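Sharing a structure, written as structure tokens. Questions coming.
Complex shown without one protein chain; remaining protein chains in place.
By written order: A, B and C. Residues from 1 in each chain.
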């Protein structure tokens, strides 16, 4: 199988719903896919998918050792009381303000919710789902999992699934590790637990399929370039710079959407983008973007379904 | 008491001037307050309150170990003479320039004054009060208090009250800890000493009540997002970025002011915002904001009175 | 030889193709050249040369210890999986997007390719050459060479030449060290291996000649001021700031091009400038710049030839 055409033909034989990918497809050097791809697009004619991640973490932060704008020079043993209030803003003001924004533009987002945040604010978490947004996985607590053993990590993820289900009735089918840092077992565990996608990947501007234990699994790429916490907290961007960046990204991806499947991804953390200035610029961005024809904001579980069922979806057989 | 309406009814029974909050009100899960609030607003029809903190610290800085734009690579034992002049600017140019700015727009601000700054510049401190601004507490010297014992901290705060009173004749009724870092006793001590509010809180965009020893105490939230020292010194914002941020915040909060009690808070430190560029952009911001109907710049002690007497003020019973 | 006129006369005697520079020319104090230069320009009437460096490094990064936007707090022994995907973007999306951009403006660039990147993505590397761009040296792997011995470094560079030639058929004639850091032997080794230019120099806004073992060698200066990785990753510039900077540089150098040989240099790293926002602003910059008369984007090997053959090229005899 040496040409892209044959590759695509084989992919179409798999068709909708097919879960298994023959190993013979894995010998195709992915290198070629970068430069010799046929024009393609989203099957329903969508020009550009926008995926918004409203991260709900506040309330689930640990007692000590968390990141905040406060200097880390506190004496040992003393709680950082003002830093706590900085997180509190996330669920006292932030999430509500963003929920009203999504309603204003009649769009649905994906909210990766840390178990501890849902425990602290159960009604608010239920409200997110009630308004039509997806509740997706983000760990039980604010804990790195990349160094856990297989058993530890499986329990960690399963417990977060159960906790979200108990509180909201929602079953999470997608996952986002702390700081995107997965272990070598994470994706396998997710597959075993019935998840359909993970987001801890920055390699492409479109979702793609990977083989996990011979079955298809979706990668819905995340972003650092349009990530509010990385830009505002990490790089000292102003909200104006965040807006400029979103529009530059959008304009270019919208152009490319004429001949490629394109997806734009940005994030909005409770305490970072739930602020008046950030909601203001996201409002301006959405107003700008949604006036373009063929632009659709989608929940990630829907993006994952779309990708799973699309015969022309990219497959990355080398995935680790 | 399961609905918001009943909660408000009970709050109205408390009415103006009532100091005590029955414990039964504390069982209402505050979670609900975030999403099921009835439309509300300021009792006098104000659309948006703006609270300006003109922080007067220069002159009160310690001999060694203070933050400045100078590299911290000075040999031990040598005074940082140019860094000293950077602070001096705060009281030789900064405060006067800002006082003229507030006069230009006919507004009153709250100045949190460190005891040592008042000692160094008594006439200037008196002038702040003479021009109608509130002198509020900011500690005796530039010292963290979160690790003090109850007795130490009470003496520290009381000494600062006495010092300000001796120099200016003003009684401080509000307080701002060094770096917002309070101890577990701070609010209790403030209540005991007759203070009515503290500002070391970032959790909301409106002032609110908390129970302290069964009596009402006001929290007038501060800001990091519109904090000049955090943005200009900590995040390398230019004055232009500061202005953009203030306007974005204002526009969104003004919108929300149609159905919520909203307060915008920004700070202006003597040596940071007393510069020509910063006074220029604050001038532009005030010109922009004050042309909107229903916008009122208020001293924090007045905001605290307003909040204390308003039957519909938020109460946060979980406060720590 | 005390005047510039005599210096130039002697230079013209050397003429095109002459390789040797008499030692007597080296006694001219270069200090004078800075202020007493006669008006000059590019021999073909070009007003401003633009040199673009599309750096292809991703895929050649080491297993551990590389720079990325991710915090460096990973436990020892665990691979940074998300950081890997950040590099992957460089060859899955970045290079292709930039190749399409150069085609859109019908320009040719120089791509400094790390050996390991070519090994990982051989088809993509061939595609860069196929589209008319220069493949230039950037080391075998992502390794500092400034502390290598003469033999080590010569093998390191020669191996990279061979690897690029095997994969692409191209012979690299220019070189860029890791972080510009050359050893005291680098230029000598490059000369011995048949290279004609190196770029690890920030001293001028035009290419110039240096004597290496009595023969002419070209320096095509690189830039930090218009370097995408230094500005975006190192200084937290937004893409908008990058565009503003490029235009300010361009306007001033274009002005100077009336009476001097001027060259503008900027860089575009695979994973940094292959993003939608960066390609968008480079697109805007090229559209702006190329509408000016006398502006030419050139490959560095062509700039080196032009400089080698121009009798009025600056010679820096003091070079170390």
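Please note the rule applied: a contact is a pair of C-beta atoms (placed from the backbone, for glycine too) under 8 Å apart; a residue touches a chain by one contact, two chains touch by 3 or more.
Just so it is clear, the structure is predicted and the values come from calculations on it, not from any experiment.
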{"item": "Shown chains touched by the chain that is not drawn here", "value": "B, C"}
{"item": "Which of C:57, C:93, C:153 or C:205 contacts the chain that the document leaves out", "value": "C:205"}
{"item": "Selected residue (touches chain absent from view) among B:63, B:123 or B:213", "value": "B:123"}
{"item": "Chain not shown: contacting residue from B:203, B:275 or B:307", "value": "B:275"}
{"item": "Interface with the unshown chain - residue positions in subunit B", "value": "69-71, 74-75, 78-82, 84-86, 88-89, 91-93, 95-97, 99, 121-124, 127, 236, 238-241, 275-277, 279-281, 283"}
{"item": "Residues of subunit C (touch criterion as defined above) contacting the omitted chain", "value": "29, 31-32, 34-35, 146-147, 179-184, 200-205, 221, 224-225, 230, 234-237, 241, 244-245, 248-253, 256, 264, 320"}
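What we mean here is this: only the chains that are shown with their structure count from here on.
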{"item": "Most remote chain, CA-based centroid, reference being subunit C", "value": "B"}
{"item": "Cα-superposition angle relating the copies subunit C and subunit A, to nearest 5°", "value": "90"}
{"item": "Residues of subunit B engaged with two or more neighbouring chains", "value": "none"}
